[in-house]
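One protein chain omitted, others in place.
Presenting subunit A:
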Amino acid sequence: MDSYDGENPLLREIDDFYSEIRWNNQFKYMGKLPSYLEDQINERKPILEQNDPFDIQEKPLSTALIPLDNTTRDVAGESLLDRYQKLITQEPRKHNPWKLSKVINGHLGWVRCIAMDPVDNEWFATGSNDSTIKVWDFASGKLKLTLSGHVMGVRDLVVSKRHPYMFSASEDKLVKCWDLEKNAPIRDYFGHLSGVHTVDIHPTLSLIASAGRDSVVKLWDIRSKKAVITLVGHKSPINSVKCTPADPQIISCSNDTTVITWDLVAAKPMKVITHHRKAVRDIAVHPGEFSVASCSTNDIRSWKLPEGSLLTNFESQNSGIINTLCVNQDDVLFAGADDGTLSFYDYRSGHKYQSFKTKQMPGSLESERGILSSSFDMTGLRLITGETDKSIKIWKQEFDSEFEELPWNPILSSQRF
């Protein structure tokens, strides 16, 4: 199908069928007036003109609405046809498969967060429910350090590119600043009313953003430990906060099913994205382009950034609860599910090209198979996952020519809104 002309009967048929389905999904409810309005209209009419109920049921579309519907239908139909044609002519990019390369044990609780050394790519830090942070050598997988200072589980970690600092957010309501030269906590950011779930460093300003169960995003001045700005707008615990260098400088996702892009100066939401139906558990910023991906149960989407418009619907219909997302510069999006499924997507097309269950550790229960955190290394060739069975697993991209990707079915994914 190189080119599309309106004369092709098969395509025309498919188009008609598809646009009808979309039309029904989107605008069918508009065809019927609410009963109280119907009554009012009927009252206005003279008795002779008033329809008997059977007549109304036969043609439910009220005459006033029909022309308006027709116009919208045309517009929608055209765009749909266009879209469909484009979709079937395109192919997603090929990616290499991923395989398990290393398993590291050492934590005594769930491994809730992973942060890669952004400068040298030599070590990574993991935070766990056992309230410790452990620093591991990336190449050998050996433990370098155990940092203790939090009273409750560590929920998020971030290592700064510009300072020798690491920030950790914990359920004990504190954000801690660790000096990586002294290997000791040097500052506490005190002010959250409940457990802190997430923390991120502003890439240009000396600010950190943190958010948690008290459903506000707080921006802290790193040096003076003061909460400079508090962003209020979420209605439920916030699961993740990310900072970008340009507007919107802060993006957050919450259990109230929304993703909010914040206007920092006005301290107001720029855009509230309400496409998700369930709690949005994680967001991941693409390192190579200005877009962000968000995930909720059975739903992964990516958003174009300054304006927050929908970029891609990922093929994630039956993926279950997704705990963590991460994207590498090679356009691979990883989604770790709560049932231990690792799924790899092509970031641009939304095509799921590989999906498999994580390796069960000997001695772990079946209920302990879940992926809680993930991070690509700086090269994007390795993936680190932290899991419910207290292990850290390192996955490797393999250059395997015999690997067969999962089938690409564009119609299914394009039908989701």
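In this section, a residue touches a chain if its C-beta (ideal position, glycine included) is under 8 Å from a C-beta of that chain, and two chains touch if they have at least 3 such contacts; residues count from 1.
Going forward, contacts and distances are computed from a predicted model.
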- UniProt protein name for the omitted subunit, picking from "ATP synthase subunit delta, mitochondrial", "Pre-mRNA-processing protein 45", "Trafficking protein particle complex subunit" or "Pescadillo homolog"? "Pre-mRNA-processing protein 45"
- Query: Considering the whole complex, which of A:Asp130, A:Asp156, A:Asp282 or A:Asp377 touches the chain not shown?
  - Reply: A:Asp130
- Note on the structure: Of the candidates A:Gly350, A:Gly370 or A:Gly386, the residue in contact with the absent chain is A:Gly350
- Note on the structure: Of A:Ile14, A:Leu205 or A:Leu381, the residue touching the omitted chain is A:Leu205
- Query: Which is it among A:Asn8, A:Asn24, A:Asn105 or A:Ser140 that touches the chain not included here?
  - Reply: A:Asn105
- Return the single residue from A:Thr126, A:Ser210 or A:Thr312 that touches the missing chain. A:Thr312
- Query: Of the residues in subunit A, which ones touch the absent chain?
  - Reply: 26, 34, 36-37, 40-41, 72, 75-76, 79, 82-83, 86-87, 90, 92-93, 105-108, 130-132, 142-144, 146, 148-151, 172, 188, 190, 204-205, 207, 221, 228-229, 244-247, 249, 264-265, 288-291, 301-302, 304-306, 309-313, 348-350, 361-365, 368, 390-391, 414, 417
